[in-house]
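Notes to accompany the following structure.
What you see is the complex with one protein chain gone and the rest in place.
Letters A, B and C mark the chains as written, and numbering starts fresh at 1 in each.
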Amino acid sequence: MSGVFGMNIKMSIYGESHGKAIGVVLDGLPPGLKLDEEAIAKEMARRAPGQSALTTARKEKDAVEIQSGFFEGYTTGTPLCARIVNGDQHSKDYSILKDKMRPGHGDYAGYVRYQGFNDYRGGGHFSARLTAPLVFAGAVAKQALAQYGIVIGAHIASVYDVQERSFNPMGESDATLQGLNAKAFPVLEDAVGAKMQERILQAKGELNSVGGVIELMATHVPAGIGAPYFDSLESRLSHVLFSVPAVKGIEFGDGFGFAALTGAEANDQLHYENGAVRGYTNHNGGITGGISNGMPLVFRVAMKPTPSISREQKTVSLSKHADTTLTIVGRHDPCIVQRAVPVIEAVTAWTLWDLILEAKKWEK
Amino acid sequence: MSGVFGMNIKMSIYGESHGKAIGVVLDGLPPGLKLDEEAIAKEMARRAPGQSALTTARKEKDAVEIQSGFFEGYTTGTPLCARIVNGDQHSKDYSILKDKMRPGHGDYAGYVRYQGFNDYRGGGHFSARLTAPLVFAGAVAKQALAQYGIVIGAHIASVYDVQERSFNPMGESDATLQGLNAKAFPVLEDAVGAKMQERILQAKGELNSVGGVIELMATHVPAGIGAPYFDSLESRLSHVLFSVPAVKGIEFGDGFGFAALTGAEANDQLHYENGAVRGYTNHNGGITGGISNGMPLVFRVAMKPTPSISREQKTVSLSKHADTTLTIVGRHDPCIVQRAVPVIEAVTAWTLWDLILEAKKWEK
Amino acid sequence: MSGVFGMNIKMSIYGESHGKAIGVVLDGLPPGLKLDEEAIAKEMARRAPGQSALTTARKEKDAVEIQSGFFEGYTTGTPLCARIVNGDQHSKDYSILKDKMRPGHGDYAGYVRYQGFNDYRGGGHFSARLTAPLVFAGAVAKQALAQYGIVIGAHIASVYDVQERSFNPMGESDATLQGLNAKAFPVLEDAVGAKMQERILQAKGELNSVGGVIELMATHVPAGIGAPYFDSLESRLSHVLFSVPAVKGIEFGDGFGFAALTGAEANDQLHYENGAVRGYTNHNGGITGGISNGMPLVFRVAMKPTPSISREQKTVSLSKHADTTLTIVGRHDPCIVQRAVPVIEAVTAWTLWDLILEAKKWEK
Partner (left out) sequence: MSGVFGMNIKMSIYGESHGKAIGVVLDGLPPGLKLDEEAIAKEMARRAPGQSALTTARKEKDAVEIQSGFFEGYTTGTPLCARIVNGDQHSKDYSILKDKMRPGHGDYAGYVRYQGFNDYRGGGHFSARLTAPLVFAGAVAKQALAQYGIVIGAHIASVYDVQERSFNPMGESDATLQGLNAKAFPVLEDAVGAKMQERILQAKGELNSVGGVIELMATHVPAGIGAPYFDSLESRLSHVLFSVPAVKGIEFGDGFGFAALTGAEANDQLHYENGAVRGYTNHNGGITGGISNGMPLVFRVAMKPTPSISREQKTVSLSKHADTTLTIVGRHDPCIVQRAVPVIEAVTAWTLWDLILEAKKWEK
């Protein structure tokens, strides 16, 4: 079981890369949320492929058809199903994958887990195509979070060996964060972004791929969201962030950098600022004791290089039970990082909303 | 809500640092599991404080009283409650904490979340004392995993600026991993371990604290455990690992190191070895597509320095709504890393068992 | 939240009576289950309207389009989405229902719950049309249960004042139960069934409606399915049975009849029969201590008369905040009982399968 996520709002995803359609059922959405469908379409477009030389040549319009739960411009409060019809499929490209396991992909592990019955075409349900429904869910969540003034922005902190400045942990302006949302290649420093893009195109030219790091900041998150132990904000966020294909590392605030600090340096000492409790620093990335503390939420995720590369690689043939080689044909992203940015934002938005609803139960 | 974790086996923890007792209810345990109570006591002792100059002077025996679900030496299959009575409490040490929020702790965030009603003594439910029930749950899980031949070992990869060699991602011997379990200060290289301990004592002397990194390896994990998306092995593990106090970062396999590799370098190419599919490398730490792939499971967690230090720190007084300072008195760990090792192992064991039971549903 | 049901297999339903489509996502289905699509279509047809004078004149073909999770004739193990496009809608019939609450329906309660945002056309998400996805889920479950030899049959025990014989609690033959599945109006005694149908047509003629009782039997259910307390077989079954619109009562075995028995009469005394433990009687309907005991599972559900009747009824106008009257126009079932039979079977099959998968976790 793996397709349902959330406590107070649950998303139930379905679909395979080369099936009829993919989609998601959102259960528990509050009634009366006005949905801006154009804003949703814009989020979908941010993730969609085929937009530049940096991404796969596959063209998927990712037009969302809402099936239910949406009436006269508002959520009804009953389950909202969003469906995206699959198109532009080259299923014949993939038939060899039934037998030869792609290195770095979930093919072999999935073969064992699904006893050979999973749809092998384009990775089937494992495909990053399934992140489209996540972006839809996140687009709805973002509109809900806007009611609370919460702003989410993310940038490409690094691609391979090219890296740009990190967010100021004490906070970035709304304009900066919203500006990132509007960029096709979301970076803080455009000159560095240009180098990153060069690096991606170089990898493409070499039939290779590269990974990178995405950093996200959410500001105006109220204090008191989350809990100690199993529903800590870090727990809930990391759970869904590691559900995004290719994510292999997560750190909140200083993260691995904490290991090189002493307590005296790492503790965020406190004071009042305009009547609110604030840290002098924000090493903890806005979370202490598993709960938001009113400082900006900051985390970083590491994404591995796209496993699909067009070079010959060593692998196994299951049918022959023998070693062999595989050269993956087809159209691939030399770097998944820029397309992952809206996905990372989306699952973050979904989870913040879920925990805000959790906190509402205890309101007097 | 935050106290229940697991899908097929659920643990429900309870308790506060200075309350009557802490404990855990384990629901869904298979009947007929013979429990070695001595082995459980040994695991509890690994986490318990008061064992050396490296840890807090508090002495908690952490004797577990099983209340239910255990009959004539075997689990019954009905809920097993384990209870640990609190002792050696100096509640008077903590009264000031009702008003002054400790920097780096969850005090302020928890004050908001719990509307001022949470037990502030020693951190209450936020206290790392609650990791004792986690260790108990893990000790039961480890005995179950032994049936499958799974071996879990962890070491202190670094303390502040002292670090030792990493695990060989292709696997360590059972003897090496089990040897770590037996060590009071689990390191691969004892000389480095000695330096780490020096570093901890130096921090203690300076009324300061240090953090570090723990690396865990689990070998003989069968391929096919986990799922893509929301129940990925990384998702389930990170969820519970970030529930452990002070954990601020997690990376599987190469983790953040992936960002500096190309796809050609990062992909674990495959071959048959003694009839089994194996990688030539294990950059992915034993997980691809969210599912175990038969290679050793490897991950690293970053732990921040203990926030409790005996230096004066700036903070706020809630009652006076004013800035103030706080010098925390009492007994603290100058480094939590070595005591966290069995906790990290425990929640890993619990989660692996949970996912193994998940996979059993689909057995023919 | 209300759209997700199941522990090991989860169904997530969506849709409204007059929306674009309705459907269900089935998560956790084991891979490799061969699906007979014709048999599924047959189950869908049993519930579909427009087949005789006994039911509403609405015609819905209820053709199921599987979107995902089904590949080359087998379930993949990843989420299976089934979609049914809505057709033959007369949305204009329903506009008055935004204001005037239909007596006996969930209109007013739903108005409050959904704050006036729910789709009022034809009951929207409350519509019994949503039982079509339940029948689909049950049709899949029935094919899985067939592997275990489990046979499920149900009959119309009564319609208004016409009642037929009950099942023999000691068991009915497979032929009898399967024969019921094949009948358009499933009764044990056709002569009584004819009277029931007359009674329904009489109600229709009088612009009225009638209810009734459905009795279900499942044979060859293995002993050991269920649990004491919260996952008792009665708990899980009643949960989902009361989710079926119009169900207002449930009794297992002798049910309310137990109140008129002494313990000496009511206890099912035991003996061995062909090596298996069996009761001399089956007052408990195959469940003791919340767990199946190897005897036939027997329960009865009471269904209220269809609330939609074409007579003038007293009700309220929300817009005018005043008393008024309402005459519901449109096409309605004078009796929902016969169409509910496959729904009752479906949710039972789903739940039995869920609990069988639960038990598999503990297999050695």
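We adopt the following convention: contacts are C-beta pairs under 8 Å (C-beta built on N, C-alpha and C of every residue); 3 or more make two chains touch, one makes a residue touch a chain.
On a predicted model such as this, the values are computed, not experimentally measured, just so you know.
Of the options C:Pro31, C:Gly153, C:Pro186 or C:Gly212, the residue whose C-beta touches the omitted chain is C:Gly212. Between the chain not shown and the residues C:Val85, C:Ala146 or C:Ala223, the one that touches is C:Ala223. Touching residues on subunit A toward the chain that is not drawn are 8, 28, 30-31, 77-78, 228, 357-358, 360-363.
Taking the complete complex into account, residues 1-5, 7, 13, 101, 103-110, 112-113, 115, 125-126, 130, 158-161, 203, 206, 208-213, 223-232, 234-236, 238-243, 245, 247-272, 275, 277, 279-280, 283-285, 287-294, 302-309, 311, 313-316, 321-323, 358-359, 362 of subunit C touch the chain not shown. Although one chain is not drawn, its touching partners on subunit B can still be listed: residues 1-4, 8-10, 12-16, 19-23, 25, 27-28, 31-32, 65-69, 71, 74-81, 83, 113-119, 124-125.
As a working rule, only the chains that are shown with their structure count from here on.
Chain A has the Cα centre that lies closest to the mean of all protein Cα atoms in view.
With centres defined as mean CA coordinates, subunit B is found 26 Å away from subunit A. Centroid to centroid, with C-alpha atoms defining each point, subunit B and subunit C lie 46 Å apart. One simple way to say how far apart two chains are is to compare their mean CA positions; for subunit A and subunit C this gives 39 Å. Among all residues of subunit C, those that touch two or more other chains are 8, 28, 31, 77-78.
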